[in-house]
Structures are given as structure tokens and as C-alpha cells.
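Omission of a single protein chain aside, the complex is shown with its protein chains in their original locations.
Right after this comes chain A.
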Amino acid sequence: MTSTIADSSPRPPGTYTFASRPRPLNCQRRRYRDYYGSSDEEPIRYGNIMYDRRVIRGNTYALHTYPPTSQPDPVELQRQQEAKRKALARKRAREHLRPRSPEPVEGRKHADVQTELYLEELADRIIEVDMECQTDAFLDRPPSPLFIPAKTGRDVATQILEGELFDFDIEVKPMLEVLVGKTIEQSLLEVMEEEELAELQMQQQQFEELRNLELAEVQRLEEQERRHQEEKEHRRQQQLEVLHKQNETSKKIAARAYAKMYLADLLPSVFSNLRDKGYFYDPVERDIEVGFLPWLMHEVDKTIEYNMLGRIVLDMLIREVVETRLNMFEQLGAKQSEVLPDENDKEREESLTTGAEQFIEGSQRSSQRDSQWDSQGGSLRYDSLDSAFTNQRESFERGASFDP
């Protein structure tokens, strides 16, 4: 674990520095079987630095320090090559100097031969020997032995003889008293506190019960009150309603009585009114009145018309006759007047004319009277007309009787 120490001094760029705390290096070699749960508990195995091959020993002044660059220096390379060549040359020189047997003659070859007594079989097979090597299986790490530190210090011993020491029983008494006394006091206090607490609890409980009780009572009374109020309200409402209804009923009755009384007259008066106006009629009578009498009158009218017509015709006849007679008389008169004085003519003329006027008047009156025809007085009028006519006739006859 490297920890870089912060460098406060400014360093020139490009310089490499490295610093780390001293730490033991982890030894990778395990001697015992790894098992779970052992990683954290045992101390980290570290290698002894004295036996570490990575550590440089001895003279460090003339070491081959490898430059930091990866590529070897060309000078170094050359030197290495030279060294190699020299070594090779030396080896060859040594070989050269070694005494050897002379070279074989042409066509012959040196061969190695066994010259011992007992010949050994030389096989081309190389003698092989199988060697095995096996590491021991990983054992469990045995538990660390108890660390019993070596004895240090000096042994000292004392010996107490009888009677030299104090008497335990006597000495211990006051202390014991104090101890026990304190303990008992403490425990008494605690017990009393607990008792007090218990008492308090009980009182609290009682109080609570009482409170609950009272609360329940209050709520019950409240509820009761509320119900009573509701009930009263309800009853009151009912009463009000009853009263109201009664009121209404009495008003209705009064109104009814009054209306009845008012209308009691109404019906007879209405009936009498109607009767007066002629809305109630006897159908037969009505029928007679509507149908029969007009026809009767009409017929009567017609008859009288005819009568009248006849009379008018008669009147006209008479008038004509009278006029002719008048003319005749006038002519006669004119003839006679030559003989008689004029007064008679005048009288005659006057009487004639008056007679004629009377006659004409009478006929006019009769025609007027015709127009005044009334159904009820029909016969009376008829008589009057008749009398009028007879008067005319009399006057006419008077006039006519003037005729000599």
C-alpha cells in the first residue's frame, strides 16, 4: 500500500519522485490450506526481508543499474556483444588447448569402446530415471500456540509465619459492616422506591378508573340530555303541527260555511233571473210561439193583404168611378152652370173633392193601418179598419149621393 507523501516543495517538471511508508511485503507463498474465515483473523504473512532475494546486498557502489529507459543503450549493447565474443573466443581457446586424441585416419572413425572386464550393454536409450516431486498437500494451519512470554524479572518469595499477620476476622468486621450496611441501605432504598412506585401506580390506576367512570357518567348524562332534548323538540314539533292542522281545519270550516251561506241565495236568484229572461220555456209553448203563431200571423197578414188588396182595388174602382162621375158631373155641372149659379159647383166640387180627398185619405189611412198590424190586436184593428172603410164609404156615398 503506497501512500504518497505530499511534497510541498516545488519540484522541476520531469523529475520522478517516489515515496512510501515502510510496510512489510506480502509473502505470496502459502504454507497452509486456505480456508474461509481465516483471511482477516490471522496476521498478514510477511516475508523476512533478510532472506528476500530482491534486496540488494553487499557493495552497492558499482552495481549494474539498469537505466529507466526500456531500450538498452547502444554502447551497452556493443559491450555485451564484445563480452560475448570474448567469452566465446576464450572457450574456443580452451578447447583448443585441451589434449585430444589424434584425428582418425581416412576412412576410419573413432569409436568409443568398452575395455572393462565386464561389458556393459550400451543402449542408445538414454537412461531415464523418473523422479517425482510432489509438494505436500496443504494442511490446515495449526492453531497458533499460546504465547507464553518468557519469564522475566526476578523471583521473589515471602513466607508468612503464624501470628505475624493480622487477624482477619477482627479486622474485617468494620469493613464488612460498612459494606453490608451500605448494600442493605441501598437495597432498602431501592425497595422503598419500588414500593412507592407501586403505590403511585395503584393510585394512578384508581384515579384513572375513577376518571373513566366519571367520564362515562358525564357522557351518559350528556347523551341522556341530548335524547331528552330531541324528544322534547320532536314532541313540540308534533304539537305545533297538530295546532296548525286544527287551525287550518277550523278556517276551512268557517270558509265553507260562509261560502255556503253566500251561495245559498245564489241559486234561486239565478234561477229566477233565468226564468225572467225567458231561458226556461215550455217547449210546446215555445214551439207554438216560435212556429205556429208567426205562421198564423203571416197567414192572417196574407188574408188581410188580400182583403186590403181587394179593398184597394175596390177603392181604385170606386175612385175611377168617382172620377169619371166627377168628370161627368163636372161636365154636367158645366152644362148646368150655364144654368145654375157657381156656388153649387163649388160646393159640389168641394164636397166631391173633399169626398174624394176623404176617400183618398181613408184609403191612405187604411194602408197605414195595414202597416200597423199587430198580432194581438189584429181583430180589433180589423174592426177599426172596417169602420174606417165604412166611414169612407159613407163619405163617398155622401159624395156620390150628391149626384142628382
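One rule holds for everything that comes next: contacts are C-beta pairs under 8 Å (C-beta built on N, C-alpha and C of every residue); 3 or more make two chains touch, one makes a residue touch a chain; residues count from 1.
Here is the rule we use: contacts and distances are computed from a predicted model.
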{"item": "Candidate names \"Vacuolar protein-sorting-associated protein 25\", \"MIP18 family-like domain-containing protein\", \"Radial spoke head 14 homolog\" or \"Histidine-containing phosphotransfer protein\"; UniProt protein name, chain not shown", "value": "\"Radial spoke head 14 homolog\""}
{"item": "Which of A:114, A:187, A:224 or A:237 contacts the chain that the document leaves out", "value": "A:224"}
{"item": "Hidden partner chain, touching residue among A:78, A:114, A:186 or A:212", "value": "A:212"}
{"item": "Residues of chain A in contact with the chain not shown", "value": "205, 209-210, 212-213, 215-217, 219-220, 223-224, 227"}
